[in-house]
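Incomplete set of chains, arranged as in the complex.
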Amino acid sequence: SRKGVPEVIYAPGKNLEVIFRSMEELLSHSGRVIVSRPSPEIRGEIIARYNPRYHVIGNWSVAVEDPNIPLPVLDATVGIITAGSSDWPIAEEAQLVVRHMGCKIIEARDVGVAGIHRLFPPLREMLGQGVDVIIVVAGMDGALPSVVSGLVDVPVVGIPTSTGYGAGGQGWGALLSMLQTCAPGLSVVNIDNGIGGGAVAGMIARQVSKARRANSSNGK
Amino acid sequence: SRKGVPEVIYAPGKNLEVIFRSMEELLSHSGRVIVSRPSPEIRGEIIARYNPRYHVIGNWSVAVEDPNIPLPVLDATVGIITAGSSDWPIAEEAQLVVRHMGCKIIEARDVGVAGIHRLFPPLREMLGQGVDVIIVVAGMDGALPSVVSGLVDVPVVGIPTSTGYGAGGQGWGALLSMLQTCAPGLSVVNIDNGIGGGAVAGMIARQVSKARRANSSNGK
Amino acid sequence: SRKGVPEVIYAPGKNLEVIFRSMEELLSHSGRVIVSRPSPEIRGEIIARYNPRYHVIGNWSVAVEDPNIPLPVLDATVGIITAGSSDWPIAEEAQLVVRHMGCKIIEARDVGVAGIHRLFPPLREMLGQGVDVIIVVAGMDGALPSVVSGLVDVPVVGIPTSTGYGAGGQGWGALLSMLQTCAPGLSVVNIDNGIGGGAVAGMIARQVSKARRANSSNGK
């Protein structure tokens, strides 16, 4: 699709017929499609229909990929960090998007601020591997993206998640804390918008990759 | 006063006459008084009137202490950590309250999450000195109290401050992030309520001190 | 676990398999575990599996305790006061946490401000028994923690609950009223956060107990 951002079908409120029709159209067009937030039933139906003819992946969302059409390949790396296990479904949305855009991906899971020491080794690893942009997915206190942004020298994209109840629940505490960050270099997308966060990181990666390649070819 | 919590005069909306009258009454009663959030003018008038007859301290609030009446002494220590320089005036409110309650105090300033590495040495110092309760004062993202509470094994009192503008400004991002903390052991008081946060920490210290002394006298 | 705060499994959104796997791990590690907010079905399955091999308690949450591993014992007492019957499930979360931390517990139920006279006898009893910290659980108007904090000389932890509908419902009226308390010495945790409120009280009790014991051993 335009901008290299994969078309994603947002499943809630759509019935199977509508979803299959859209999937067919997008598969025939680009050879891959992501369905975000399917119910378990819809997810089951999609897997039943496309697996194993297609490469079908994802534990919450579903990505369906035509094995005969290779994914694009970007010369850029995206880091994805999650604070807790309830942030995985949203992180997966972002991961599938950057995957379909062709990024290399490095992940670090469950490194929330309640045990901040767990964060340092994987972060060092990411920086060592030359990560170009880092997505940080965090709910509740939403503190992790600020901590990460204070520690790295690449752009950070914060994705607040709707975990948490009571005051500041449903992602509000996390979103507002991220908007109030005192660590410059952090921008955010909406609560639970893993797709959007992935697209932002993917677009940055694409721009970096273009720069890397343009010059490496220039150099020849 | 009752509970050992010092009486504090909240200056906004009160004229000098009312403030002086209250101060006189409280000074004659307990030999000390705190005036919180005086305007610079009111602060100047208080200093002019009581200094140097009395011990007058505080850079934003003013505490006035009769040099002939010793402060109480608790056998307990309160740590006070601030995230940034705009949090000092509120931290000072808490500091004056725990001082008047007789606590030992250890401070660490400007150790916000934008440079989390600055936090570790003073925190280790506090724990080494056997701190009994830690007050963390932070505005904007309000991430610091969660990080601290995840690192220590004593109760933490979060005081959100009203620094920050836009969405989550006026302390809302900080308060909600603290309420959403994923690090158990953190409780909060209202935005900018340094007096209240100091009182909570002081009450904890008082209970610890009573326990320490009761038994040390028992032991004799 | 770290800080003596028991590990708690938050059940909503987790399936039985995930919950059992976590429970096994925690039981094998510390001999006890709390599952908060299980559905009645999940609760039934947990009881069916562990009762009577283990000590299984709780009317809303479930605590499972290995009879061969004694609970820790702290030399400190926590009071728990509830305003109305709809506050019990949240108070139970706090109670199970402080129980697993080893605190002595004194309870007073249904002493809300609509009949304030019912509050005085149990409060006198608590103070007589030397309570070190009081948890007050209240929804709707959230007035009770302020009233209690005005009457006692120990720290008070307010837990607002989500009872109540309309404006200020879902715990907002209670939370905001507690944050606005005019009785210093009250701090709060988030709406319905019985686990967090219990952890704060338990941490205070642990610090008091350490002080009590350190000195009583010193005294010997």
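Which chain is which? They are A, B and C, in the order written, and residues in each are numbered from 1.
Keep in mind that, in the parts below, a contact is a pair of C-beta atoms (placed from the backbone, for glycine too) under 8 Å apart; a residue touches a chain by one contact, two chains touch by 3 or more.
Computed from a predicted model, the values in this text were never measured in an experiment.
Counting all copies of the one sequence in the full complex of this file gives 8, of which 3 are shown in place.
Definition applied: only the chains that are shown with their structure count from here on.
When each chain is reduced to the mean of its CA atoms, the one lying nearest the mean of all protein CA atoms is C.
When chain centres are defined as mean Cα coordinates, A lies farthest from subunit B. Counting the residue numbers that touch the partner chain, subunit A and subunit C have less than half of them in common. The mean-CA centres of subunit B and subunit C are about 26 angstrom from one another, to the nearest whole unit.
Between the CA-based centres of subunit A and subunit C the separation comes to 38 Å, rounded to the whole angstrom. Contacts with at least two other chains are made by residues 190, 193 of subunit C. Looking at the complex, you find that subunit C touches subunit B at residues 2-5, 76, 132-133, 152-155, 157, 179-181, 184-190, 193, 195-197, 199-200, 203-204, 207-209, 211-220. Residues 83-84, 112-116, 139-143, 146-147, 149-151, 164, 166-169, 172-183 of subunit A are the ones that touch subunit B when the two sit in their complex. Residues 86, 165-169 of subunit A are the ones that touch subunit C when the two sit in their complex.
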